[in-house]
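Omission of a single protein chain aside, the complex is shown with its protein chains in their original locations.
All chains are identified by letter, namely A, B and C, in their written order; residue positions are counted from 1 within each chain.
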Amino acid sequence: MTPIVLTMTWVAFLLGMAWYIAVLDGLWAAAREGRQPRAPLANPLYRCATILRQQSNLTEAPDLLNWRLAPALYAGLAGTGVALVPFSSASVLADLEVGIVWWGAVEALTVVVVFLHGWSANSQLGLIGAYRYVAIGLPVMLISMFVLIAAALPAESLAVPKIIESQHELWNVIRQPLGLPLFLLLGLSLSFRGPFNYADSADLADGTASEISGAARLVWEFARLAMLVATAAMAATVFLGGYLGPVLPGPLWLLLKTAVVLVLLVALSHLFARISPSRMLTLIWIVLMPLAFIDLVWAGLVAL
Amino acid sequence: MLERLAARAPVPVFVAMGRDRAPAVERLLRNADIDVTATPRHASILLVAGRVRDSDQAYLDRLHDQLPHPRATFWWGDEQGDDVDEARRAASSDDPVVALRVLYRNLISGAHASETHRLADEPPAPWRGKGDHGQGGEGMMGGVPYGRMMPMPPTPDIRDGLTLDVYTTQIGPFMPYWPAGLVLEVTFQGDVIQSAEVVNPTYPPRDVDRVPFDHLLHETTALAQIERARAAHHLVCIARLLSLVGLPTLSRRAQILAARVRANETIAIAPLRKAAARSGLKAALAPGLGRIDDRLARELGGPVQRAAGHAIDHRSDNPTYTRLDFTPVMQTQSDCRARLAQWFDEAEQALALVSAAPDAMIDHGALIEAPWAHRAPPIDYRVTELLPGLEWSEALLVLNSFDSAALCRMAPLEAP
Amino acid sequence: MALTGLLTIMGTIVAGALLLQWVAARTRRDRVVESQKIPFLGGSAPNTHAWQRFHVRYYSMTLLFIAFEMEMMFMYPWAVVYVAEGVKALAEMGMFLAILTVGILYGWREGIFRWQ
């Protein structure tokens, strides 16, 4: 029975946190523009209803199966990512011995489903978004592999619960200060937000999402938010000690930490401009990758 | 239940920009009650702002049909809509937000029937029943599978069939971040533009910031009014670029500043500029991107020319300005970055002039520099020479680093 | 077992998402007409299908990436025994990072991180 209960809890968590991000986005925009937010709590629900009321669109000869599957698989991948995160020492949905390797697989498969989503519509703007996303999504994955391996060093294990246990005395965010910021960039890339929005950007008329409407679009937008939640929960667990914390019960700590990380992610996604894909590619390989190297060396020296 | 919730959402509107309406539409962008979508697929109302050329009617109909049901068209402008019912139009002087909300609510509840398609419900080419599986194609690349041909390599490939295809299509006239009215036939290879041809020219720019300059032709006008219009014009240009690089909130801040300048409020541009610099706007505009040669910069004139390092500004010769120690600001690089910096510099300088001489007047008929690439002999340089070799996002950045008057002159009214 | 957990949550979400799309399609039955299917290009219609032999401008980078990735897969087991093995593992890491750095620098010098 436990997997079912935990699954339902996580699905509720994803839905709730997706709503929370939408609220944060609205509040952030209103504050930056110096106006009153528009129905801050209910606005996300109104928009969901609007999207759901619209007819589902088709294009000429699309790859319909993959077009409908891609949003669903994307959301499902976010679910399997978040399943690695323990609520407490006793309750974890997927207690994988190699949890962070699965997280890497989630990143790899995310690139695949986003590509499929852009490919399936048989439209030029979506195609450009799909190919552009692959260019950025692939190398960003390497950075996250480095920082997660660095986090695994002191734990002597690839399992997420063990990584939490290794942070009893000191959180990884202090031990390996470069890890969290680099991992947050990955979160932006996985859900293509702000400076990492290479799939659904404004210049492509929303890119891979430019031809969808109705329920498929609702699932797609939810999946993007769910993936951001999954990254935040993972970041809170791997770098901020997850459920560890005094006084309050463990799950509540996890919730709080995830919420704080999400504030950071929302701020990051509004604060930075998107640079051209080829410059971003260079930036990732030439600047961010060496930073990830330094993170690994740093973590290694500290762990010895 | 779903209807009730949906009716309270921001109205999803796709804007088809016609003539004369650009600044008014920017007002909509600032309104939290309106959600201006990037694609018609996400919109429920097609807002036709201003007059649309007769030759663009087919494009407009196609756009209309791309909206998902329930959908409606709303006309905003004076010239059209005699045959359109009251619920679906607004005069150009009116604010259409309330009317849009009502129309949207009725659309959701079913009180206003969703509009049916305007173009024929038939594939671009008849295909059913042809080919091995009735898909309309023959062989590997032949025929019209599902109604359209397949992309082909630019020249017949007699060797190994490995030549990459090109994809040629018309783009515009109602593309977001695209000069209103411009239709280009663009050839892509991958995401890089290989060539472009003008099919339909841009709509001539006509915006509110022109009013004081027109006024000056026959009446003595306050310097403050002129310079405020300049600042507002530049802020709107900056806003477009900010939105394009993924900073929509900063972009709306620039829009709000422009509106406040027009309303004679005192504002400071420095915070916006600082926020933009902190967000890495410079990195988003690669050095050298969109660099134009000296001849073109001179021919376009205005801020484009000064961004190329030519201190040519009619204000230098005007006594009112020389009394204020006016010297034109300029950049040297003549690329997108320089043009953006020029907009910021000139807007800040304009506001400084306003605060230095709030009551100064300029005699009518005086020759005062306009904020845009002003009138000059026609030029033979085309926007189509600017784009080849650029990746799509860079191409849009380059387009949006020019003011609409400059773009209009580079995509001439008579198609070449 | 971990696999059960992964499959349960994956199955639940995917099934829910597909169900939502199916129900929405059943309740709104307006047909998508042919003119509605034309891909969005700012009002224009394309001459051809968009599916093409797409010139991927970063293809050299993907090859470097694959080799890089392969190398990374050795690092996961290495991380587990790192503390136990001590200096030997540290030296191993130095070797590993040196190889990757050389690979990146070479690629950079040849300009493979740019659009070609």
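Here, a residue touches a chain if its C-beta (ideal position, glycine included) is under 8 Å from a C-beta of that chain, and two chains touch if they have at least 3 such contacts.
In this text, contacts and distances are computed from a predicted model.
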| item | value |
| --- | --- |
| Record-based protein name (UniProt) of the chain missing from this complex, from "NADH-quinone oxidoreductase subunit J", "GSCFA family protein", "Heme exporter protein B" or "Bidirectional hydrogenase complex protein HoxE" | "NADH-quinone oxidoreductase subunit J" |
| Touching partners, among the displayed chains, of the absent chain | A, B, C |
| Per the touch definition above, residue among A:24, A:92 or A:134 touching the missing chain | A:134 |
| Contact with the hidden chain (one of B:54, B:132, B:325 or B:359) | B:132 |
| From A:122, A:167 or A:237, residue that would touch the chain that is not displayed | A:122 |
| Where the missing chain touches subunit A, by residue | 61, 63, 66, 96-98, 101-102, 104-105, 108-109, 111-112, 115-116, 119, 122, 131, 134, 138, 141, 156-158 |
| Footprint left on subunit B by the chain that the document does not show | 131-133, 135, 137-143, 145-146, 150, 155, 157-164, 189, 192, 194-195, 388-389 |
| Interface with the unshown chain - residue positions in subunit C | 2-3, 49, 51-56, 59-60, 62-71, 73-74, 76-82, 84-85, 88-89, 92, 95-96, 99, 102-103, 106-107, 109-112, 114, 116 |
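The criterion applied here is as follows: only the chains that are shown with their structure count from here on.
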| item | value |
| --- | --- |
| Pair joined by more contacting C-beta pairs (A-B or B-C) | A-B |
| CA centroid of subunit B to CA centroid of subunit C, Å | 33 |
| Residues of subunit B engaged with two or more neighbouring chains | 39, 41, 66, 68-69, 123-124, 145-148, 167, 169, 175-176, 190-191, 391 |
| Sequence positions of subunit C contacting 2 or more other chains | 28, 30, 34, 36, 38, 40-42, 46, 49-51, 54, 56-57, 115 |
| Subunit A residues touching subunit B - in the complex, by the definition given at the top | 28-30, 32-35, 37-39, 42-43, 45-57, 60-61, 124, 128, 131-132, 194-195, 197, 201-206, 209-214, 217, 270-279 |
| Sites on subunit C touched by subunit B in the complex | 28, 30, 33-36, 38, 40-57, 115 |
| Residue ranges of subunit A touching subunit C (in the complex, touch as defined) | 3-4, 6-8, 10-11, 52, 55-61, 68-69, 71-73, 75-80, 82-83, 92-98, 100-102, 119, 121-127, 131, 134-135, 138-139, 141-142, 145, 149, 152-154, 156-158, 205, 210-211, 214-216, 218-219, 223, 277-278, 281-282, 285-286, 289-290, 293, 296-297, 300-301, 303-304 |
